[in-house]
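Worksheet: one structure, shown below.
Just one protein chain is left out here, and the rest sit where they should.
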Amino acid sequence: MDKLRIGIVGAGRIGNVHAESITYHIPEAEVVMVTDPYEEGARKLAERFGVPKYSKDYMDIINNKDVDAVLVCSPTPTHAEITIAALKAGKHVFCEKPVHTSIECIKEVQKVAEETGLKLQIGFNRRFDHNHSHVQRLVQDGTLGNVELIKITSRDPEPPSPEYAASSGGLYIDMMIHDFDMAMFLAGCDVTEVYAMGTSLVDKRIGEAGDVDTAIVTLTFANGALGVIDNSRRAAYGYDQRVEVFGSLGMAADENDGDSTVRVSTAAGVVSDKPQFFFLERYMQSFTEEMRQFIKAIREDTEVPVGIHAGLMSVVLAKAAKKSLDEHRPVKVSEIYGG
Amino acid sequence: MDKLRIGIVGAGRIGNVHAESITYHIPEAEVVMVTDPYEEGARKLAERFGVPKYSKDYMDIINNKDVDAVLVCSPTPTHAEITIAALKAGKHVFCEKPVHTSIECIKEVQKVAEETGLKLQIGFNRRFDHNHSHVQRLVQDGTLGNVELIKITSRDPEPPSPEYAASSGGLYIDMMIHDFDMAMFLAGCDVTEVYAMGTSLVDKRIGEAGDVDTAIVTLTFANGALGVIDNSRRAAYGYDQRVEVFGSLGMAADENDGDSTVRVSTAAGVVSDKPQFFFLERYMQSFTEEMRQFIKAIREDTEVPVGIHAGLMSVVLAKAAKKSLDEHRPVKVSEIYGG
Amino acid sequence: MDKLRIGIVGAGRIGNVHAESITYHIPEAEVVMVTDPYEEGARKLAERFGVPKYSKDYMDIINNKDVDAVLVCSPTPTHAEITIAALKAGKHVFCEKPVHTSIECIKEVQKVAEETGLKLQIGFNRRFDHNHSHVQRLVQDGTLGNVELIKITSRDPEPPSPEYAASSGGLYIDMMIHDFDMAMFLAGCDVTEVYAMGTSLVDKRIGEAGDVDTAIVTLTFANGALGVIDNSRRAAYGYDQRVEVFGSLGMAADENDGDSTVRVSTAAGVVSDKPQFFFLERYMQSFTEEMRQFIKAIREDTEVPVGIHAGLMSVVLAKAAKKSLDEHRPVKVSEIYGG
Partner (left out) sequence: MDKLRIGIVGAGRIGNVHAESITYHIPEAEVVMVTDPYEEGARKLAERFGVPKYSKDYMDIINNKDVDAVLVCSPTPTHAEITIAALKAGKHVFCEKPVHTSIECIKEVQKVAEETGLKLQIGFNRRFDHNHSHVQRLVQDGTLGNVELIKITSRDPEPPSPEYAASSGGLYIDMMIHDFDMAMFLAGCDVTEVYAMGTSLVDKRIGEAGDVDTAIVTLTFANGALGVIDNSRRAAYGYDQRVEVFGSLGMAADENDGDSTVRVSTAAGVVSDKPQFFFLERYMQSFTEEMRQFIKAIREDTEVPVGIHAGLMSVVLAKAAKKSLDEHRPVKVSEIYGG
């Protein structure tokens, strides 16, 4: 079978990450075209990874008969539109999250994907992380028994600017969306209710901009388990990414990855490495693995590991959390979607 | 200064623990009398620790001029009554928790304590644990900066019988009361609001008896920090007792204590010790330390480390949590007390 | 059965440790007499633990018909003489290590012990440590398979004065003797050859006094396994006590004990506790346990857990190591003893 031919829409940071994974680590595929309205970015990506074609207009990829699959790595507001165009042109699609901030739009994407029967994978890369995926396997293989409690911690090393916070859609959709997906991934089922707490302790201006920077959200899962997520926009010690699943037969929990396993013992104490700096360092392996599995699903015509349902429900939970915060009460997921 | 002379009301498990601490580890005090309606129990404790007097009736301690301080280790419903009697007889009191399940009764105890000016310490022993107290010191000395998030995990090794669960007052007051106190201890302030989730995943009969065995409760602290407690009545791997405090300058978290630090590496994996079995093993050091500090506070006429306010607020939070669960909404602490 | 009646010869630090263990933790025994040429020390110990009799002369214990067993906690040069006197007076003996620095003397003690048939236990307390003994159990129960490599690290927090070093008999007998015994304990057999390296890197004056402060000694065990011990008189981070056993089925290794399990994560790194300060903190539990087992062996008339053979062979290995260092070659144990 020939190599799968891939077009990348968007030559920013994440577009480069995927281009690198494919070029260096996935011999079954090749990047044949990249587009970006900022044409110089597209040109640089093309040069860096030996991609033969680049342009400003994503329609050049959509219309390119030699492209089998499209990676949608453009800004969030354009995800749905490009995904739909690509699907309608007969191309498989990998779409970064969130698919859209409107549930109606996501459902439209879902409809098109179902009609075309093409592969559509959503970019929840953390599911492919070596630590978190190991915990999930222990759920799936029964080692932990029935899942009863799930705890997820995500804390960023540095807060965004208040301007970014204001325009990002808020912490629940900008940051916690990963954790909502992780929660469902670990539980193996959907969430039925959320209760959200949030405040601005890191930077008062984030609160003045109408967002929160410190948050706890509790979850009720469809299988009866309970869960809790905590987020902070700033951890002094770095990027903190941990999950814990507690079940009837035991618990699995992961720790942060450091740059080394060295422990230094001096009169000052016994010191270990801090967590790796941020998501590009910490999750690089997961970006490669999600791409590998996307390409494998196309080539072997099997189900993608993260479908549009995950893309939909993560946004639904973010909206439910925001509503819970605003109305200061637990919110049923059915109030937002599917009631 | 002569030894402080102590009378113990209640010769059960915890009465024996305190008698052992005083006899073996606190040379500044001695147990001079013990009472228990089950006289044989009192006799055995007296024999075991060389206590010169024992009887069935706690009034024998109250009326004993040679007793300086009373440890109230009797069943919960009798705590308040005995504490008041002892205070009125001019004796300092150490009272096991909970002081009472009625807030009115606790306030009555508080009033008598204030009127008499005698020492009254409540038995929240976990504050004296070598791990948890180290975390609290890091809050207090500013190492962690402003406290923003607090997480507490408490899981028992084995569930109680459904009958016990039914008669215990429920998980929030029977088990989580320790964690409510720990939360306020770590935060250094009171809690203003709680939201409680609870379910019976361990034993359906516990649910049928009207109680829960798996619970998550979120907390809003007076200083603006957020917190979360999770409880389970059964952890397959043993007694799980961990706290984590996250602040503007960093995080402190403790791990369970095992019986050894040995790691065994075989073809099956790298295996470490499970947590120590249950509270008598895990918290023995803390029982001795709380008693040492109680005795020190009396002898040096300083403030007791855990006063009646802690006894009161922990019960208030347990009641608020129960109300939150019943009414499925966040409950302000002021709805229960002090509003 | 009545309590075992114990006399303690020597009211120094270790005499007090044993008195505390017996008085507070071993209800099956009681200290009935203590002697010390420094009578004030004997008086203080007696007062502290309620011991009814004290005097300056250890013969008062030897001649006391109400003493069943004697703890020899006097300075090293007197160990053998007092032990022999006590055995001949029909008393069981617990003797601190080393029994003597002369092999002839130790053999004389051994002969008397065998003739009298009384219990004689040597004070290698580390065998009873919760960590090291756990490793040894894994050897004994076959978890690790055939033992192939043993590694022992012992490092003190602070060096002794050069004067002490000069008079102590040297590092191999003063400090590494514990590790020689630990090596045989873990291997379950004797050592047949040693090769010793030693130097003074911590304090040149220790070298000038004819001793070493930094040492590595390799061992060949009778069962064919290899071993290595490293010692330093000064570890900046504290008292470092670790063992590792590697066998055909796996490895067991222990870590130092800290005062808590807390990890503090800040911008400076992730910091854990240093090892507990020194042997009184680190090994207190083992002192109590060795005494408990000594008393049990007497009361149940079973073999003592650490007999005179251990006392003999540890000194033999120390001498072999010194000879190896002096002659700069591997030395067979049979050159020193039993050849």
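Letters A, B and C mark the chains in the order given here, with residues in each chain numbered from 1 onward.
As a convention for this text, a contact is a pair of C-beta atoms (placed from the backbone, for glycine too) under 8 Å apart; a residue touches a chain by one contact, two chains touch by 3 or more.
Worth saying up front: this structure is predicted, and the values here are computed from it rather than measured.
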Selected from C:His79, C:Arg155, C:His178 or C:Lys319 as touching the chain missing from the view: C:Arg155
Chain not shown: contacting residue from A:Val135, A:Ile173 or A:Leu186: A:Val135
Absent-chain contact - pick from A:Asn63, A:Ser161 or A:Thr266: A:Thr266
Full-complex contact with the absent chain, from B:Asn63, B:Gln140, B:Ser272 or B:Thr302: B:Ser272
Chain not shown, touching residues in chain A: 23-25, 27, 48, 130-131, 134-135, 138, 143-144, 249-257, 259-267
Chain B residues touching the omitted chain (full complex): 235-237, 240, 258, 263, 265-274
Absent chain, residues of chain C that touch it: 145-146, 148-149, 151, 155, 195, 197, 199, 201-202, 214-216, 218, 220, 224-228, 230, 232, 234-237, 240, 246, 248-251, 328-330
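In the analysis below, only the chains that are shown with their structure count from here on.
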Chain nearest the overall C-alpha centroid of the shown protein atoms: B
Chain centre separation (chain B, chain C; CA means) in Å: 40
Chain A and chain B, separation of their C-alpha mean positions in angstrom: 42
Interchain centroid distance [CA atoms averaged], chain A/chain C, Å: 58
Shared-contact residues (touching 2 or more other chains) in chain C: 263, 265-267
